[in-house]
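Heads up: the structure comes next, in structure tokens.
For this view, one protein chain was removed and the others were kept in their places.
Up next is subunit A:
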Amino acid sequence: MADLIAWVMVLAIAAYACAGGTDYGAGFWDLLAGGAERGRRPRWLIDHAMAPVWEVNNVWLIFLLVIMWTGFPTLFQAVFGALWLPLALAAIGLVLRGAGFALRKPSRRLARRRVYGAVFAVSSLLTPFFLGAVLGGIASGRVAVGTPASADAWAHTTPVLTGLLAVAATAFLGAVFLCSDARRFGADDLVDYFRLRALLAFAAVVVLAIAGLPLTHDDARYVWEGLTRGLGLLLVALAAVCGLATVLLLLFRSYGWSRFTSVASVALTVGAWGCAQRPYLLPTSLTVSQAAGAAHTLRWLAIVTVIAIVLVGPPLVLLYRLDTLGELEPLTDADTRAAGSPGDDL
């Protein structure tokens, strides 16, 4: 049962990496979109594409935390003890990102919009970095039960590398999705704009991954070996194939399937990491069975999860379906009958 819950946790991480990652990526490109005039159209697209779904995507993270503390309380305690600073910064980043995005939308003044937009975009870059660094810190075996909070746990090669990799992966996902969104919203000029950026981001992922091979060999020995043999290697290879397939689809301008392959590549990478860490939650000090909470609770956690999937699954599918069909649109000023007010310049 503990193994099952551990896999649910890996799935939740994968889901957050894919769903939340896409939104972080959109924020990343918002940051790089240039000045108010030049970045007007990309930002418009990012705004439209993200708005209906980003809150839902964010909930995966809450779900992940709940599974962690309910299913594996000691793991939760150890991780939040040792990786205090990156997690605290990620939490602040989450607030700034969400608030910046939500407040930018109804603002009608350029100056305000700039501030909110900048807050949103910068924190979209920092938050995935710190979350990635947390995973890196765990994977490199620097966290054990009782490790005190210090920079040792995360200011190292592997955590920094995974942080950067997380940023690059989100940028890749974001750009791939924005390509499809640009087509959906009929903004043909933006399709090529984001296509180029998707390819660049993929190149960055590849460079980081290849550079990471020698750099992490000694630093994260256990996971490194898990990733280069057996099931871990298989999943990594599949992730690479999916990544390459995405690139090919982008090159041939086939945007229907590119989203699925890009998501698959990220999810498979997370899965590969999960495989490589077996049987440890914290390599090489805490195994899944050592960290598992009370058996009765785990059984109920599984039951609650199944019920919830049945309950949440259909609405979630409906939401994504409505979103891709273009049925979801924000209320406009005409709908709520709003007039301009003095000082508005947008």
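Here is the rule we go by: a residue touches a chain if its C-beta (ideal position, glycine included) is under 8 Å from a C-beta of that chain, and two chains touch if they have at least 3 such contacts; residues count from 1.
Basically, contacts and distances are computed from a predicted model.
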The complex's invisible chain, by UniProt name, from "ABC transporter permease", "Glucose-1-phosphate adenylyltransferase", "NADH-quinone oxidoreductase subunit K" or "Cytochrome ubiquinol oxidase subunit I"
"Cytochrome ubiquinol oxidase subunit I"
Only one of A:7, A:44 or A:260 touches the unshown chain, namely A:44
Residue in contact with the excluded chain [from A:99, A:155, A:204 or A:241]
A:99
Any idea which of A:32, A:88, A:111 or A:234 touches the chain not displayed?
A:88
On subunit A, where is the contact patch with the chain that was removed from view?
40-41, 43-45, 47-48, 51-53, 55-56, 58-59, 61-63, 65-67, 69-71, 73-74, 76-81, 84-85, 87-88, 90-92, 94-99, 101-103, 105-108, 113, 116, 148-149, 185-186, 293-294, 296-298, 300-301, 304-305, 307-308, 311-312, 315-316, 318-319, 322, 326-341, 344, 346
